[in-house]
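Shown here: the complex without one of its protein chains, the others still in place.
For reference, chains read A, B and C in written order, and residue numbers begin at 1 within each chain.
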Amino acid sequence: MTTAKTALRRLNKAQRLERVGKLARGKFVSPDNVPQLLKRIIEPGDILCLEGDNQKQADFLANQLATLDKKDLHDIHLVMSCITLPAHIELFKKGMIRQVDFCYAGPQGTAVADLVKAKKFPVGAIHTYNELYARYYIDLTPRVALIAAAQADRKGNLFLAANTEDTPAIVEPTAFSDGIVFAQVNEIVDKLPRIDIPADQVDFVVEAPYPMHLQALFTRDPAAITDVQVLMAMVALRGIYEKYEVQSLNHGVGFNTAAIELLLPTYGERLGLKGKICKYWMVNPLPTMIPAIESGWVESVFAVGGEVGMERYTAARSDVFFTGRDGSFHSNRAMGQLAGHYAIDMFIGASLQIDINGNSSTVSKNRITGFGGAPNMGCQPTGRRHPTKAWLKAGAEANPGPGSPPGRKLVVQMVETFQAGRVPTFVEELDAAEPSIRKALHGVTPVMIYGDDVTHIVTEEGIANLAACRSIAERQAAIRAVAGYTPVGLKRKKRETEELRRRGIVQMPEDVGVRPSEASRSLLATQDIKGLVRWSNGLYDPPSQFVDW
Amino acid sequence: MEKFAKAFPSKPLKTTAGKPWALAGVVGSGNLEVLVERGSRPSDAMDCHVETSIPGYKASWLAALADFAHHYPAGGTKVTINDQGAPPVLVTLRLRQAYDHLTKGEK
Amino acid sequence: MTGTSLFHEQTARQRIAALVDPRSFAEMLPPPERLTSPYLAQLGIPVSFDDGVVIGKAKLGGKEIYIAAQVGQFVGGAVGEIHGAKLTGLFKAAARDQVPCVLIIESGGVRLHEGSAGEIAIAETMRAIFECRAKKVPTIAVIATDIGAYGGIGILSTCCDFRVMTEHGRLGISGPIVIEKWMGKKAYDSANRALVWKTSGGKTKYLLGDADALVHDSADAIRDAVAKLLGKSSAITLTSVKTRQKELEKRLKRFGDTADPDAVWKAMGVRDIAGASLASGPEFAAMAKRGK
Partner (left out) sequence: MKKPSARALFARLFGSSAKGISVEKSVLTGYAAAGGTKVCVIGTCDGTYIDNAAALRLAAHVIDCIEHHPKAPIVMLVDSAGQEPNRVAEMLGLASYFGHLLSCLELARRKGHKLITVATGQAVGGAFLCYGMFADRIYALDSASVGLMPVEAMSAVTKIPVAVLRKLSKTMPSLEFGAKPFALLGGVEEVWAAKDDVQAKLAKAIATASTEDNRAELGRKRGGRKLALDIRKKVLAASAR
């Protein structure tokens, strides 16, 4: 009897495929038949993976799924990295979902918060990316995966173009566990530029009537960078990049780090840092990196996804970007996150809220966003063994005990003390710690980056070196010292701040050789999107909302 | 609109040369203008007058102004601020710019 | 390579300082006089010591000029009673003293919060500008930002002898949002920034002859352009208005039914539309055959 049991899953897949019958011609499904087909291949109780990545969305399949009724589709355990589309929310409203495990809900953060309040969002956990992918191989293996690709050929091989993102991490566990992989593609062609997913791992293909939705996420208009952000960027460059000789890194997607990228060819060059810092990047193809790349600062860039408009530029700079045999850009979120976890000297990013212990979050009662890739990179990888200059230097400062690694990854939070509308960034307690949120998350506070992992906080007031603090009280005093005129900052004690400054744990701009009066947008390599296009020699095609020429 | 005034102890301005007044910043969303004038009494206080469109932040205003008066010899000046919701960092930045203009002339 | 200060990013005071001879600017009715708008104060809106326009006397290339710069950040650079009276006074002084007057424009027109007073002030300033022109005193408008010259100030700018523009500058009367509301999104999508600039931006204005110079977005380039115009004035004579009438009739006849700005560019001799769109002001000027 045991022999039969070991093949039950395969048998079940065969039954599902059997039910499909004439709805598909081989692997190929016409768009009209998709709702029927979904009904027949998905069973109640299934773990269903709906590809919703940070950028690309299997939106046609999601929309078709949302047309079904609860009687056709219920008790679904939904797993997906990003809840992005109204169709995703619709599944919850219709009561089809028994449980959801996800990472991020940025664009639908408010809708998710509403669902939580209405008790219609049965969440297992909010994950970090690699954590969720990992669970696809352990206890959240999809029975059915609905994915998105750029092109398919007549055999069902898939081409993912610039936005590989999550696809391989979804397909592999599904395909190798007798699950069903169903891909929507923008077009079916005779010959693919390259094969990213072999036909062998694909069960169904539909040519969607509209191209898949791609979020333009990483385009930061230099025109929106402020003088204050330039000041912070200068402070970070001198006080962290230069000090630790940071060679490999990840940048967040905010304006703060965009300012740093645009200062490299100007201010960075003046400081003689070219070749010493910022050579290896794990980051999406950020348009604001173009001037640094064109000035020869950057050796390589590996990315978790693409960026709209960067296709021709990345193809033309194949010495820097990873490209396929066809010459076009390649990305991979799982591998990129792995690289960002183990192989970089520094992660630097922004956050909406930081508490007095250095924990940060973007979640509040009215907006539940979850995490992007930040936590995988913004943490200490204690599995790391290889040394680099920056890692060892940061480690030495942290004064590791006999049972700790000798090095430390630099995990830097770069924030202005106030957000827009005078909302303070620094708070005594995170909004995310609100009881209703913790209850929905089974007692877990959705912290983006834990204070223990953070090594530095940079604000317009200066740098707080948390790794060098020797006690919780000291860390709190260091945070207050750079929290400016927020309620948290107003509680600082002058003498304490001066003592921390004397010990170099708190550094004001002047202490790292930056004169605030020098901080000006005029230092940026370019002040607008048009300038980026010029820097790229016309290879960058910005999205239309950024074009005013 | 919220209006308040307070004088903060500050060492007297070093120079008597330079311009009689200086202005930095502009009144606009999230921004402010700071006018610094010489010849205010007493000479060991920075006399501040603030008009802001966002009420309720008096404590952080007073702290920022007090810090400035503490760090810079600005005694004998009158500081008048028209604010349209600037963050404190801009308050400090504009104060410093106006002060530099006042004491060192243009640029 | 290092970055540069863009004129359109500077404040009104910085623009004047960057444009005129070093330390030559003497402000009139300066901030310590605290001439602020009683209208805004009554409405609980922040006031500004210069009421959104900085005026004074300066030298440019050694030549005496009167100069004004509007503050676009302050209520959109809009003209209220005090703001407008400062402008009227300045142009009247220019006419009286026969000193050229440069107006760095950044204004959406009349300040609605002050009602008709701003409208009358613009009309009065127009009269003062023509007083200058009657005396052959040059009046030069500089339009270099996206706030640009709109509404009554758009009209006023066309009363000056000359207009110096950059690719960032916009000149018009009704703004894109108003027109979109009126005509619908199909006729004018105000979010289509490329279309907005091709409709009202410096390049199109230069091509059609409504801007007399199209220069780099820098104080140096604007100074050079202004300096060249300081010695000239554009006389209003029967011949000149008749010529202009013909020009404008021809323009309307040629392009009155042309919705596509690219077609206008092409007809005016621009061959490479994409290249010309990306080009800087002076590059564009070189690429395009100057329109009449």
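Here, contacts are C-beta pairs under 8 Å (C-beta built on N, C-alpha and C of every residue); 3 or more make two chains touch, one makes a residue touch a chain.
As the structure is a computational prediction, the values presented were derived from the model and not from experiment.
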Partner chains on view for the chain not depicted: C
Among C:K63, C:R127 or C:K266, residue touching the chain not depicted: C:R127
Residue among C:D210, C:D224 or C:E283 that touches the chain left out of view: C:D210
Touching residues (missing chain, whole complex) on chain C: 28-29, 35, 38-39, 42-43, 55, 57, 66, 81-82, 84-86, 88-90, 92-93, 96-97, 110, 112-124, 126-128, 130, 133-134, 149, 151-152, 154-155, 157-159, 171-174, 176, 178-179, 182-183, 187-188, 198-200, 204-205, 208, 210, 236-238, 240-242, 244-245, 248-249, 251-252, 255-259, 261, 264
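Following the convention adopted for this analysis, only the chains that are shown with their structure count from here on.
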Mean-CA-position distance for chain B and chain A (Å): 42
Whole-Å gap between the CA centroids of chain A and chain C: 44
Residue list for chain C, restricted to those that touch at least two other chains: none
Complex contact set, residues of chain C against chain B: 11-13, 17, 22-23, 30-32, 44-49, 71, 73-74
Touching residues on chain B, where the partner in the complex is chain A: 30, 54, 57, 59-60, 63-64, 85, 87-90, 93, 96-97, 100
Touch list for chain C against partner chain A, complex: 1-6, 9, 146, 167, 191-194, 196-197, 277-278
